[in-house]
Structure formats: structure tokens, C-alpha cells
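Here the complex is missing a single protein chain, while all its other protein chains stay put.
Which chain is which? They are A and B, in the order written, and residues in each are numbered from 1.
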Amino acid sequence: MFENKTIDRIEKMLDSAMEGTFTENDYDESKLSRLESKWKKYLYSSQLAKNQLDETKSNLEALIADISHQTKTPMANLKLYSELLGERINNMPGATEEDQKLLSQIREQTEKLDFLIMSLTKMSRLESNIIEVKPVRAEVDSFVKEVTDAMRFVADKKGISLRLNDSERDGEADNAVFDIKWTREALSNIIDNAIKYSSEKSTIKVSIIPYEMYVAISVQDEGKGIEETEIAKIFDRFYRSDENYDVEGVGLGLYLAREILKRENGYIKVKSDKGKGSEFIIYLWRG
Amino acid sequence: MILQAKDLKKYYGEGEAQVKALDGVSLSVERGEFVSIVGTSGSGKSTLLHMLGGLDNPTSGKVIIDDKDISELKGDALCIFRRRKIGFVFQSFNLVPSLKVYDNIVLPLELDGSPIDKEYIDSVIVSLGISGKLDAYPNKLSGGQQQRVAIARALATKPAILLADEPTGNLDSKTSQDVLGLLKTTGAKFNQTIVMITHNEEIAQMADRIIRIEDGKIFD
Partner (left out) sequence: MSNVNNKKAIRKISFSGITTNIKKYIVLVVAVALTSLLFTALFTIGGSLVKEMQLSTMRQVGGSNHAGFKYLTQEEYDMVKDDEKLKSISYRITVGDVANKELNKLRTEVNYFEPDNAKGCFCYPEVGNMPEKENEIVTSDLVLQKLGVPVEVGSKVSLTFNIGGNEVSDEFIVSGYYRGDVINCAQMMLVSKAFQEKYAPVKTTTLPETHDNDYVGWIMADFDYDNSFNIQKKTDALIERTGIREDVDCGINWAYVGGNFDAGTIVLVGVMLVTIFLSGYLIIYNIFYINVVSDIREYGLLKTIGTTTKQLKKVVKKRARIISVIGIPLGILPGILIGVCILPMISKTLTTVSIDKGQAHLNIWIILVAAVFTYVTVMVSAVKPCKKAGSVSPIEALRTTESDVTGRKSKKGLVVVLSLSLALVILNSVMSIVKGFSMDEYVEELVVADYSVQDATLDNPSFTMEKVLDGVTKEFLDELNERTEIEEIGNIYSFDDYHEIDDKNWNRIHDKIITNQKTLDKIAQMYNGKNGVPTVEEYVDMLDERKELDGATYGVSKMVFDKLKVIKTIDGSDKMDWDTFNSGNYVLVNCYKDNEDNIIAPFFEPGDKISVASRDEKYVTFEEGYGMSGEVYEVPNYDNEPTKEYEVYAVVEIPYAVRLQMFGEFQCDYILSEEEFLSLNGNRAPMRTLVDVKDDKEQEFEEWLASYTTSVNQDLTYKSKQTVLEEYKSFNDMIKVVGVTLSIVLGIIGLLNFANTMISSIIVRARELAVLEAVGMTGGQQKKKLMKEGLVYFGWTALFSIVLSVIMNVTLIRAFVTAMPAFTWKFTITPVLLCLPIIGVLIAIIPIVAHARMCRTSIVDRLRFE
């Protein structure tokens, strides 16, 4: 008798699950009640739900792939024609200063568009796990040095001093589990951002802070800082502060960085003091 | 929508002496979100967390977790609901002192008589960096380690929602960073919904979304 009752109940659970209206009935010590709880859990983590999610994702991904693919040729053409146009303007006796300026505007915008498309492609690949983040154990200190050294060229160009603050480290080396290639992308993005939003002659400090569970890489600038209300939003896709519209960028760098860190069990944190500068801290998981 | 609070009110006392700990709080949390509720001491944030966790009954209003109105549940049913749906992380860790770390972690599962998903538990333990401490008793652990055990315990049942009450209130800032980071990353890793209350703005910043509460009311 009990058996029948139980089976009836399970059937009802299945029916309502198919209709998407399943709710749990009772909470008590019976196995049936536990089954209900689990069933509920299952429904949400089940293949069904996943499939739906995957479908949406792959649609989006295909769209982006299409966009990036379809824009490649026009983009190349655009670049080619602007080169040709440049040559012509140079050879043209009647060409004015104004013409040169317009041409460089076209080139600049083309570059920007190209960068945007590249970033979008990266993002979509990252998001759809086409490119996998493969964290491995690696030394943090040398990694940071390598990235800072590479970025120093950009900073120098803007007259900004990029300092790696490793004096306190005494040659100690900390290991963490991270994907060197993608983390380089993330750290570069953050340093790049700092450079972009810093004024000339200012200093950007990069330092390594060890924690029990994490190794943190802090990038501290002396820029404008971020409004408190903005902090939560800066990691959003395509987020750009209204104030910073003059600065080159598409608003994907921080988003990408966050996604990368998330995939290697790390995270990013921001501390900012409006007017005095910001500090971005990357936490790499020690594993 | 995993968690919904509708017009929650909690009054203590009567008449002149009446204290409105919560005065019409409504909020909702999406699955997988990490939300922090920030407010000063006495703002009603702890009361709110107790309501959300089914530890206390509201004077009026509803709390709906995983489509279930928990105000309908009483006594042991509520207790079992908590066991299966809610993971708690407290300021004072609140590990069972007489149980070893591993037993503490799997206790909610064993209370439910559930089979232990070894792989999952192991990955939680590894993520939280407590693999080496499983045979120790809680009082032999540092505060940070204890809190990590508490997070592991909260995650063990794969709860619908993890409620953290000032999880770093008893920890120094360095350890706090570790614990918060782990809360955030493991939460993300296991797609866990987290609601954390704190009075510290910087800690609140760790979350995806911040809800501010003052004098028993939410303000934006």
C-alpha cells in the first residue's frame, strides 16, 4: 500500500517536473521528502537545463564568430583602401592638413574596430570554453616580471614609470596555479588600463602580496580613481565610465580579466580612492 | 529566482518601546549570485539573515526559498529544510568542537542520511585548502582555517543558498581576504548562491551586488 502511494507520488513529481511546475511538498525525515529535495536540485542542474543554456550560448557564439569572420575581409579592405588613400593624398599636391587629419581619423577608427572585433572573438571563445583556461603550477614572481617588462615599453611611451616593487620579496618565489597565457592577457589588460587612465609622470606600482591561500598581484596607479557606485560595474561587459570616453578602449579588458581569473579559481578585487588612484588586485589561487 | 523576501517585518516589543528591526524589506536573489547586504550594527541586517535562514519567524511577510514559502514550515520540517537548502557560515565559525574537521563537514549530509558525494566533497576540501586538516579537531585550527571548514560544511549539502553572517568578523584582514576569496571563488566554482551580511564596505565589494540596509529598510 505504502509502495503504491510512493510510486504515485513519484509519478506526480515527474509530471510536474515536465511541466516545469514542480515544488516540494513536505520537509520531514522520510526518504520521499529527501527524494523531493534531490529531485528539485536535479531539475536545476540537469542536462535539460544545461542543454538550454548551451543552446543559447552556442547561438551567441556563432553570431559572434560570424560577425568576426564576416568583418575580417571588409576590415582588411578598409585598411588597404585607407593605405591607398593615404598614398594618394601624399602624392596629391592640393592635399591639405585637414585631409591628413581625416585620414588619420579613419585609420584610428579602423584600428579600434579591429581591436574590438578581436576582443569580442577572444571573449566569445573564452566564454564558450572553446579556448580552455588550463591552470598549471607556475612561479608568480618571474611571471609578473615578464609582464611588467613587456608593458614598460607602453608606459615609457606615455612617460609613466612602471615599477615592480619586488624589493621586499628577497628572492622568495611564490607558486600559484594559473594559465600563464591567459593570465598574461588579464594582467596586461589591467596594467594597460592603469597606463591609459594615468597622467604623465605618475607612477604605477606592481607588487606581489602572498596570502595563505592566494598570491596577489597588486597594480596601483595614481590616476583619477573610480566612483564608489561605479566599482561594481567596471567589470561588466562594454562598461566605460562616462568620464573616460576620450580614452581609447572598448570596455572589455576588465571583463575578460575577471573571466580568466574565475576560470583559474582566482579573482580580482578593486580598491579605489576617488582622485588618488585605484588598486587592482589579482588573486591567484595557490592550489 | 532562488530567494525572495516579500515585505518582511519584524517588530520587537509593544507600543512606545516597539523596535522595528525590519520594516518592510523586499529583495530577491538570482541563482548563482553573490549578494552582500551591508549595514551598520543595529541596522537589522542580522535579523534579516535570521529570517532568510528560517532561524526566526517574521512578524509579517514571506520568505521564499527555492519556490517554497518557509513561513509555512514549522519545527522539525523547518529544521530539515535548513539542513537541505541552506548553508550557514557564522562570524564565530560555530564548528562542532567534538567532531573532527571531516566529520564536521559531512555532518549535515549524515544528519540527512544522504550518501556522501566523495568527489564533490573532496573538490570542495581541496578548493578550500583544508585537505591536510581533516583529522584535526576544530580547536587546533586557526580562525581562518576554521572558517574555511565552516564554508566547506555549508557547501557540503549543495544548498540552494549559502548565508554568511559577518564571515570575517573574527579574523584579521589578511586572513579575511583569504576566506572571502575562497567564499567567492568556491561559490563561483560550484555555482553557489551566496548572501553575505557585513558592516564593512570593502568586504561587501567582493560581491556581485550590494544591498544596503539601514533602520530596517533597504535603500539604494
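Here is the rule we use: a residue touches a chain if its C-beta (ideal position, glycine included) is under 8 Å from a C-beta of that chain, and two chains touch if they have at least 3 such contacts.
Just so it is clear, the model here is predicted, and its values are computed rather than measured.
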Chain not shown: contacting residue from B:K6, B:K20, B:K62 or B:K100: B:K100
Option from B:R82, B:K158 or B:K184 whose C-beta touches the chain left out: B:R82
Options B:D7, B:E110, B:D135 or B:D172, residue touching the unrepresented chain: B:E110
Chain not shown, touching residues in subunit B: 50, 53, 55-56, 75-76, 79-80, 82-84, 86, 88, 90, 92, 94-100, 103, 107-108, 110-114, 137, 153, 157
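As a convention for this text, only the chains that are shown with their structure count from here on.
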Complex contacts: residues of subunit A adjacent to subunit B: 23-24, 26-29, 33-34, 37, 40-41, 44, 211-214, 216, 231-232, 262, 265-267, 269-271, 283, 285-286
Touching residues on subunit B, where the partner in the complex is subunit A: 31, 66-68, 73, 76-78, 80-81, 84-85, 112-114, 127, 129, 144, 158, 160, 174-175, 177-178, 181-182, 184-185, 188-189, 202, 205-206, 208-210
